[in-house]
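For chain A:
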Amino acid sequence: MSATANRIIKVDALARVEGEGSLYVKVKGDEIKEVKFGIFEPPRFFEAFLVGRSYAEVPDITARICGICPIAYEMGAIQAMENAFGITVPQPIRALRRLIYCGEWIESHALHVYMLHAPDFLGLPDAIQLAKANRPLVEKALRLKKIGNDILEVIGGGRAIHPVNMRVGGFYRTPRKKEVQALIPDLEWAIEASLETIQVVGGFSFPALEQDYTFVALRHENEYAIHEGRLISNRGMNIGLEQFLDHFDEEHVKHSNALHGFMKEGKAPYKTGPLARYNLNYDKLSERARQAAKAVGLGAKVTNPFKSIVVRAVEILQVCEDALAICRSYQEPSEPYGAVPVKAGVGYGCTEAPRGICFHRYEIEADGSVKTARIMPPTAQNQKIIESDLWKVVAANLNLPDEDLKWRCEQAIRNYDPCISCATHFLKLTIERD
Partner candidate 1 sequence: MGALPMDPMQPRPFRIEKVRKELADTFTLELVPEEGGEFRFAAGQFNMLYVMGVGEVPISISGDPGDGARLIHTTRAVGAVTAAMGNLKVGEALGVRGPYGNPWPVEAAYGSDLVIMAGGVGLAPLRPAIYQALANRERFGKLVILYGARSPSEILYPKELEKWRGRFDTEVQVTVDRAAEHWSGNVGVVTKLVKRASFDPLHTVAFVCGPEIMMRYGVQTLTGAGIDPSNIFVSMERNMKCGVGFCGHCQWGTNFVCKDGPVFPFDQIADIFSIREL
Partner candidate 2 sequence: MARTRPRLGVFKFSSCDGCQLSLLDCELELLAVTEAVEIAYFLEATRKDMKGPFDITLVEGSVTTPHEAELIHKVRKSTGTLITIGACATSGGIQALKNFKDVKDFIDKVYAHPEYIETLATATPIADHVTVDFELRGCPINKHQLLEVINATLNGRKPVVPKHSECIECKSRGTVCVMVAKGEACLGPVTQAGCGGLCPASHRGCFGCFGPMETPNTAALSERLKALGSAPRDIHRLFQTFNANAPAFRQQAESLEDRV
């Protein structure tokens, strides 16, 4: 192929991601002119129509931002309200919250690892083909995913998508002991299955790409942070949620309906999600999780984004262990929820959605209505860094035929398990070479 010929590579819609986005790559000779990861998911204006709603409705409404990680939205909104009203929930409620979040992680990670991402490493279009090649593996994957959903259903009030049971101050109904204990045998199985998952995906071959990322994740003293903590980075940042907007911002760029997040300092891109969590909270992983990671060659630092699939597998193990421990020690709380002293104020919430931090800030009026709402979903925050990864991937693979390059780019995007619905959704992948 001549270096000066026009090459246009076009993929209209990126698959195996949630939502709809596009990629546009312009190459002139060996020079990359432009890389745009665009999100054409039609805007749905959540922040605008939350205004005037009651604080109590916000968790259910924000859940609808994303069907893949509704807990991230419900929990973030709930914590923000509790923060505004000065509520601290008792330990058993906190444990249940972590448990349901573990459910979302198991479900989402199992879905992504096996059904969305693994086929890339195996050169298959989808998990259906994978099932043809290795049906027992896919059956196991589905069972693992189901265990995540079962947790969501038991704690969330009967459904995994947009669960109905979480509220400001606790839960509408706390599950009975026998309902929670019924999850134990499956979780015991899930730990074995996640160990096996680490083995399987750890054995994939990973395209070379090392990046010097700025990682941002939640950090909690006593646990692998999921639903609570301070925000830290590998560059020394350590802030409370209320300082988030002092350090981070987002901008509206033409090629995307999602706002692009950046760090104010140096207007720099940053990375959130599994790799960030792993690198920043390695010490909080369970011994078993660290050993399993080590067995497939993962140390305390991982900077190849393609290895995120292995990190996700390690995280599945971690949350299965956490979930099992919570189920084993579960005692029915005396009250499902506490009083909610509504008052005017500002509240912040931030949790680790499976794909990264999800930040909420609300201003509440004295009658409990929302005055302003601001939500920064993980995928919006990762957009810039995705583009930066893509830049490198394209540069390193210019010799690949269009089809292969396109696929490699898609795979690089899928490293982020981007949830475009959240970020606003339609991924069009266009690679233009002139």
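On how the list was made: all candidates are chains of the complex that A comes from, given by their letters.
As a convention for this text, a contact is a pair of C-beta atoms (placed from the backbone, for glycine too) under 8 Å apart; a residue touches a chain by one contact, two chains touch by 3 or more; residues count from 1.
It should be emphasised that the depicted structure is a prediction, and the values quoted were computed from it without experimental measurement.
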Chain touching chain A (counting every copy) in this complex, out of 1 or 2: 2
Footprint of candidate 2 on chain A - complex, ascending: 12-20, 41-49, 51, 53-54, 57, 60-61, 64-68, 70, 111, 115-116, 119, 125-128, 131, 135, 138-139, 142-143, 145-146, 149, 157-162, 164-165, 167, 171-173, 251-254, 257, 259, 336, 407, 410, 419, 421, 425-426
